[in-house]
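This report refers to the structure that appears directly beneath it.
Of the protein chains in this complex, all but one are displayed in their positions.
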Amino acid sequence: MEFLLSIIESVTMFLLVDLSPYLKVFLITNFLMVMVMVLTLLERRISAWIQDRHGPNRVGPGGILQPIADGIKHFIKEDIIPGHVDRFLYILAPMVAMIPALVTFAVIPFGDQMTIPIYDELVTFKFQIADLNVGILYIVGVASLGVYGLIVGGFASNNKYSMLGGLRSSAQMISYELPMGLAIVAVVLLAGSLRLNDIVVDQSSFLHWNVFRQPLGFILFVVAVFAETNRLPFDLPEAEQELVGGYHTEYSSMKFSAFMIAEYTHMITAAALISTLYLGGWQVPGLASLGLPIVAEQLLQILAFAAKTGFFLLVFIWVRWTLPRFRYDQLMNIGWRKMLPLGLLNIIVTAAFVAFV
Amino acid sequence: MGTLSIPLHYFLILAAVLFGLGVIGVITRRNAIVIFMSIELMLNAVNLTFVAFSNYLNNVEGHIFVFMVMVVAAAEVAVGLAIIVAIFRLRETVHVDDIRLLKW
Partner (left out) sequence: MAIEEILFWFFAVAAVAGGLGVVLHPNPIKSALFLVMTFFALAGEYILLMGHFVAIVHIAVYAGAIMVLFLFVIMLLNVPEETRQGGVWGAMRYVALGLFVFLSFQLSYFGFQDFFGDKQQLVKETEIGTVESIGMSLFSEYVLPFEIASILLITAMVGAIYLSKSKLIIEESKKKKAVEKEDH
């Protein structure tokens, strides 16, 4: 009997300690994929609700199985590779589009560190895949790679609309990376660390949330993130009324689907990033005074993070079905003439605040 | 503190090979943009030696130099591409053999 217990003990320890990084990667990737499914349904239902229509409601109760039906449809459709495309790059592009969207999530903390005793041993759980000391630079670096999928797809398709989509996306991404980076610099100045967990810990009380300390930076960051994820009002690379489908005009079947999944994953990552940097991440105001057991506290914090992220996802959908698309010169005008000076002003004010107050 | 099982000269030879490729690119290619990219390749080969020596000598200055090289590269690319676009507007070519008005 004791022998059996010791085996169980070593197996649990192995699962919880040695396997936990891989487990986290597996769980988060799959969670993201499931969330993408939910989001596609939500987008269609909410858009229908905003436009006073019904939306998809035939598959399953209330249309809940619609994403699965969509997935099956995409899987069994013919995978067309047009004759005039650059074959290798054409196949590469959807993969390149998906990778940056997925790997950004590796450094986002979705819960506090937790140390609990299991079998007389203190085990520390980090609710974050990789705790990099340059975490936020990593995000800036990886976020700027998202454009390659679009450029490569646009070029490989060998189609004038795709080409224009790729061209537009490259200019747009470079322009809006700057205000995003400037907004992040102000946050880093306040937290004094590039580690994302430190930035979250820095926003411990409700009034210390960066959205209250950095209102201008928050607005700049949200607008820049909308442009980086190619969502309306900045979806010029795929503007269907002007460019048919932009960079994914020539794509069909699962390759098209991969582009869509990448777009929605980008959205989730962006929403998680906004809540990490500006809304206190996993922080729940006044949680410590409740005196809950540590596991319950942890659970509440993860739920709070999920709720904040979910709220921003709804904002993404809401904005898409409310605002019209910008013209291209308007987009450049906002990026370079309004957001860049405002971002610099924000940094100067924040630096003065940090230095003198 | 463990030691890396790769000796220093591996990195140096890799950097030398990349630098050589960059030089050959500048000499053989006739497209101004590709020549620019070959120059970037050479700058990056030098950056690799800086980082390797920085690790070897336990000195942070190599990283500072890499930082400065990146600044220069960014400035160079911004101005260089602006010049190439301006030339293209006037002559509709980026072929360096066609741009020889001042060459005698």
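Should a chain be cited, it is by its letter among A and B, assigned in written order, with residues numbered from 1 in that chain.
We take it that contacts are C-beta pairs under 8 Å (C-beta built on N, C-alpha and C of every residue); 3 or more make two chains touch, one makes a residue touch a chain.
Predicted model only: the values in this text are computed from it and were never measured.
Asker: Of the listed residues A:50, A:140 or A:260, which contacts the missing chain in the full complex?
Answerer: Among A:50, A:140 or A:260, only A:140 touches the chain that is not shown.
Asker: For the chain that got dropped from the picture, name the residues of chain B it touches.
Answerer: Within chain B, the residues touching the omitted chain are 1-14, 16-25, 27-31, 33-34, 36-38, 40-41, 44, 47-48, 51-52, 54-56, 58-61, 63-64, 66-68, 70-79, 81-86, 88-90, 94.
Asker: Using the document's contact rule, name the residues of chain A that touch the chain not shown here.
Answerer: On the chain A side, contact with the omitted chain comes from 89, 132-134, 137-138, 140-145, 147-148, 151-152, 154-155, 163, 166-167, 170-171, 173-174, 177, 194.
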